[in-house]
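Report on one structure; see the data block that follows.
Shown here: the complex without one of its protein chains, the others still in place.
So, chain A:
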Amino acid sequence: MFTNLTKLDLKDKECMSDAGSPKLCMKALPGEGAERSCAYDGARVVLMPITDVAHLVHGPIACAGNSWDNRGARSSGSQLYRRGLTTDIMENDVIYGGEIKLKKSILEIAARHNPKAIFVYATCVSSLIGDDVEKVCREAEAELTIPVIAVNCPGFLGDKNIGNRIAGEVLYDRVIGSAAGSDEKIPLSINLIGEYNIAGDLWGVLPDLKNLGITLQTAITGDAKFDDLRSAHRASLNVLICSKSLTNLVRKMEIRYGIPFMEGSFYGIHDTSETLVKIAKALGDPDLVERTLVYVQKKEEETRKTIAGYKKLLENKQAILFTGGVKTWSMVSTLAELGINILAGGTQNSTPEDFQRMKELMDPSAQIIEDTSSAGFLKIIAEKKPDLIVAGGKTKYLAHKTRTPFLDINHGRKLPYAGYQGMITFAETLARTVLSPVWGHLKREFPPREGELDD
């Protein structure tokens, strides 16, 4: 029933002993208040952006009820993925088992919503009461014409990263390569892995790929259709955008389908250009490389010209950066592009490599945030007194209590920051935040102390 962790490629990384490094192999301490979420959350982050399938959570209301339709992953077509579907395990199910309810739910959802496939997520309670989700999925699948795919991700297996990996395994085992048609490689085509189309990020990058003549087979899994995912093995190159937690997936795809992979990022001018050039080179088309080099130079100049005004406003501001995944290092160079200095940086849910890369890019004087709990976060803000904080939405309102400008760069945001266009949006938004007149009002004492009235 439980996923064998050794199969998940966890063993290929050494534990990092560096202070502040992501605790991939370390257990979270009870009560300390670090926020690393659970394996179920990690799996849903990766799989739930798949648009034309049903996502059914086999658990009590806490798993789906508090979280459905709460991420900013956007779709250009079907909205089915936004539907919150759960077996809503109740007391009687805990006592008598939930397998029958699960099977009936699967069949009912298939009939009502006509999905391309159904992903069924196991949770802590369903695992604990011994429901065999895989068996039920097999049985239901036999009665239906669509795949019913078990995702074995009870929260207690570990943090978000482990859930990401489980999702990668599921895509590899059950989805990719399962299309009926041709297996032939599509020339100059890529998969963008770990791109979830948050706030439409993917759509900011697509025009550039199109202009260069690169075909996107599918993103894994932003704005993805199930059938495109099934044919993901026909891409010529895998580009790993976010979260090395899906490294297991690209490695296995390389072995089975001979698809090479590379890493990249579309946050910031420098990383976007570098990634586009790397893609062109990896695709091995000399013409493409040449036109890409010309293209990125032109786009860089255009973008830099557009953001020059914002850069002037933001230059030499002091920031605290706190994020996860690829953004850990990619944001360092993005902020540097705007002339912003990083006073302190921290990460969660990143891989040790992401963390190392962030460290190398940051000024050596920048502090690494070791305590990633709210208490640690407040302490570092009090010590460093930054001009702005760039982090995930979870810390937004805490940051506001410190009266410091804050920009959300994770899944809660409304605006796309990827690609050249995204860089312009990012600079615009950041300038608006940092220069907002409200911070002055927040810092002004009221009523004024005596003698200050005439100021």
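The definition used in the following text is that a contact is a pair of C-beta atoms (placed from the backbone, for glycine too) under 8 Å apart; a residue touches a chain by one contact, two chains touch by 3 or more; residues count from 1.
One rule holds for everything that comes next: contacts and distances are computed from a predicted model.
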Omitted chain (choose from "3-isopropylmalate dehydratase large subunit", "ABC transporter permease", "Nitrogenase iron-molybdenum cofactor biosynthesis protein NifN" or "ArsA/GET3 Anion-transporting ATPase-like domain-containing protein") - UniProt protein name: "Nitrogenase iron-molybdenum cofactor biosynthesis protein NifN"
Residue in contact with the excluded chain [from A:L157, A:L202, A:L288 or A:M362]: A:L157
Full-complex contact with the absent chain, from A:K101, A:R165 or A:K327: A:K101
Chain not shown: contacting residue from A:R36, A:K135, A:K185 or A:K281: A:R36
Missing-chain contacts mapped onto chain A: 2, 27-41, 56, 59-70, 79, 82-91, 93-94, 101, 104-105, 108-109, 112, 124-125, 128-129, 155-159, 373-375, 378, 381, 393-398, 401-403, 412, 442
